[in-house]
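What follows is chain A.
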Amino acid sequence: MELLINLTVNGLATGMLIFLLASGLTLIFGLMSVLNFAHGGLFAWGAYAGVWFYTLSGSFLIGILGAILTGIILGFITEKLIITPVYGNHVQQILITLGFMLVLTELLKVVWGPNQIAARVPSYLAGSWEFGDVLIIKYRLFIIIVGFVVFGVFQYILQRTKIGLIVRAGVMDKDMVQALGINIKRVFLYVFMAGSALAALSGVLMAPYSGVIYAEMGFEFAILAFIVVVIGGMGSFPGSLFAAILVGLAGSYMAYYVPALSLAVNMLLMAIVLIFRPQGLFTAKG
Partner candidate 1 sequence: MEPIIRTENLTIRFGGHTAVSHVNFEMPPRHLKSIIGPNGAGKTTFFNLLSGELKPTEGDVFFKGESMASLSAVARTRKGLGRSFQITNVFPNLTVLENVRLAVQSKEKIRYQMARHFLHYKQMIEEAEKLIALVLLDGKEHAIASQLSHGEKRKLEIAMLLALDTEVLLLDEPTAGMSLEEVPAILDVIRKIKQTGEKTILLIEHKMDMILDLSDSIMVLFNGKLLADGSPQEIMDNETVQNAYLGGLYDENLAES
Partner candidate 2 sequence: ACSKSDEGEASSTEKEKPSETTPVSEEATSEEGGTIKIGVLASLTGALESYGKQTKQGFELGLEYATGGTMEVAGKKIVVVYEDTETKPEVAVQKATKLLEEDEVDFLVGSSSSGDTLAVLPLAEEYEKIMIVEPAVADSITGSEFNPFIFRTARNSSQDAVAGAAAIAGPGVKIATFAPDYSFGWDGVAAFKKAAEDLGAEIVIEEFADPAATDFTSNLQKIIEAKPDYMFVVWAGANSPWNQIADLKMQEKGIKISTGAPDIPALSIMEPLVGMEGFSVYYHTLPNNEVNDWLVKEHKARYNGEVPDLFTPGGMSAAIAIVEALNKTNGNADGNELIKVMEGMSFETPKGKMTFRAEDHQALQTLYSIKLEKQDGVSYPVPVLIRELSAEETEPPIKN
């Protein structure tokens, strides 16, 4: 029983971390339909900037805010320079964002050097609680809470405002949305910036979790985020949350019970979901 609880809690925490990763992509890829391969770059920048602010100020909170700010600024630059010319064209998006991904990753090395950098859990979040054989790691609990907060905030915004609808409408027919009096370019810009901020936030939260940041960290995690967005259902926050937790739990159980398949677990999960539910688990509908 303790074992099951342990596996579940850890799976949940990993899932939440993956959700945070995927949440930005849910906006950018799921909602805005931009195949942003530079997402991992934004994530890595968030991690580096966050750790930098954190080390400089000694406050993890400032680190987090610094990361979010970096995400917002980078999101602004990325949208204006890279994404604006290629809305609606997936083929061009792949090329230009992959190029930008290379630039972002290498620039990290220019700024902070090519070596990995240690990231520590702030003392008030370090350590764990033990209840018998059940071990609750504080930082993981923190991640779970942040995940739910992010989910709540964004779900609220999307439910209560027209933004989600406008973005989806804009993806289908940009001209028509403008003809209805909406400055869709600005909406896209803001949503993209929000997505980048989320990417950066997940980056800085990831850093102490694994204890290390490195320039190449982005790409692997971005693929995971794409997987989650697709199996969760494009543009659906509940979908992403559910899928992320599914991935987290599957990984946790699989590594314990069927270790031979643990390398393949994400891919298997995605294949199974897509074959039986080709549109993903949820849809963007309210």
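As a convention for this text, a residue touches a chain if its C-beta (ideal position, glycine included) is under 8 Å from a C-beta of that chain, and two chains touch if they have at least 3 such contacts; residues count from 1.
Quick note on selection: all candidates are chains of the complex that A comes from, given by their letters.
This one's a predicted model, so the numbers in the text were calculated from it and none came from an experiment.
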item: Chain A: touching candidate in this complex (1 or 2); value: 2
item: In the complex, chain A residues that touch candidate 2; value: 3, 6-7, 10-11, 13-14, 17-18, 109, 114-118, 120-121, 128, 130, 135, 137, 139-140, 206, 208-212, 214, 216-217, 220-221, 248, 251-256, 259, 262-263, 265
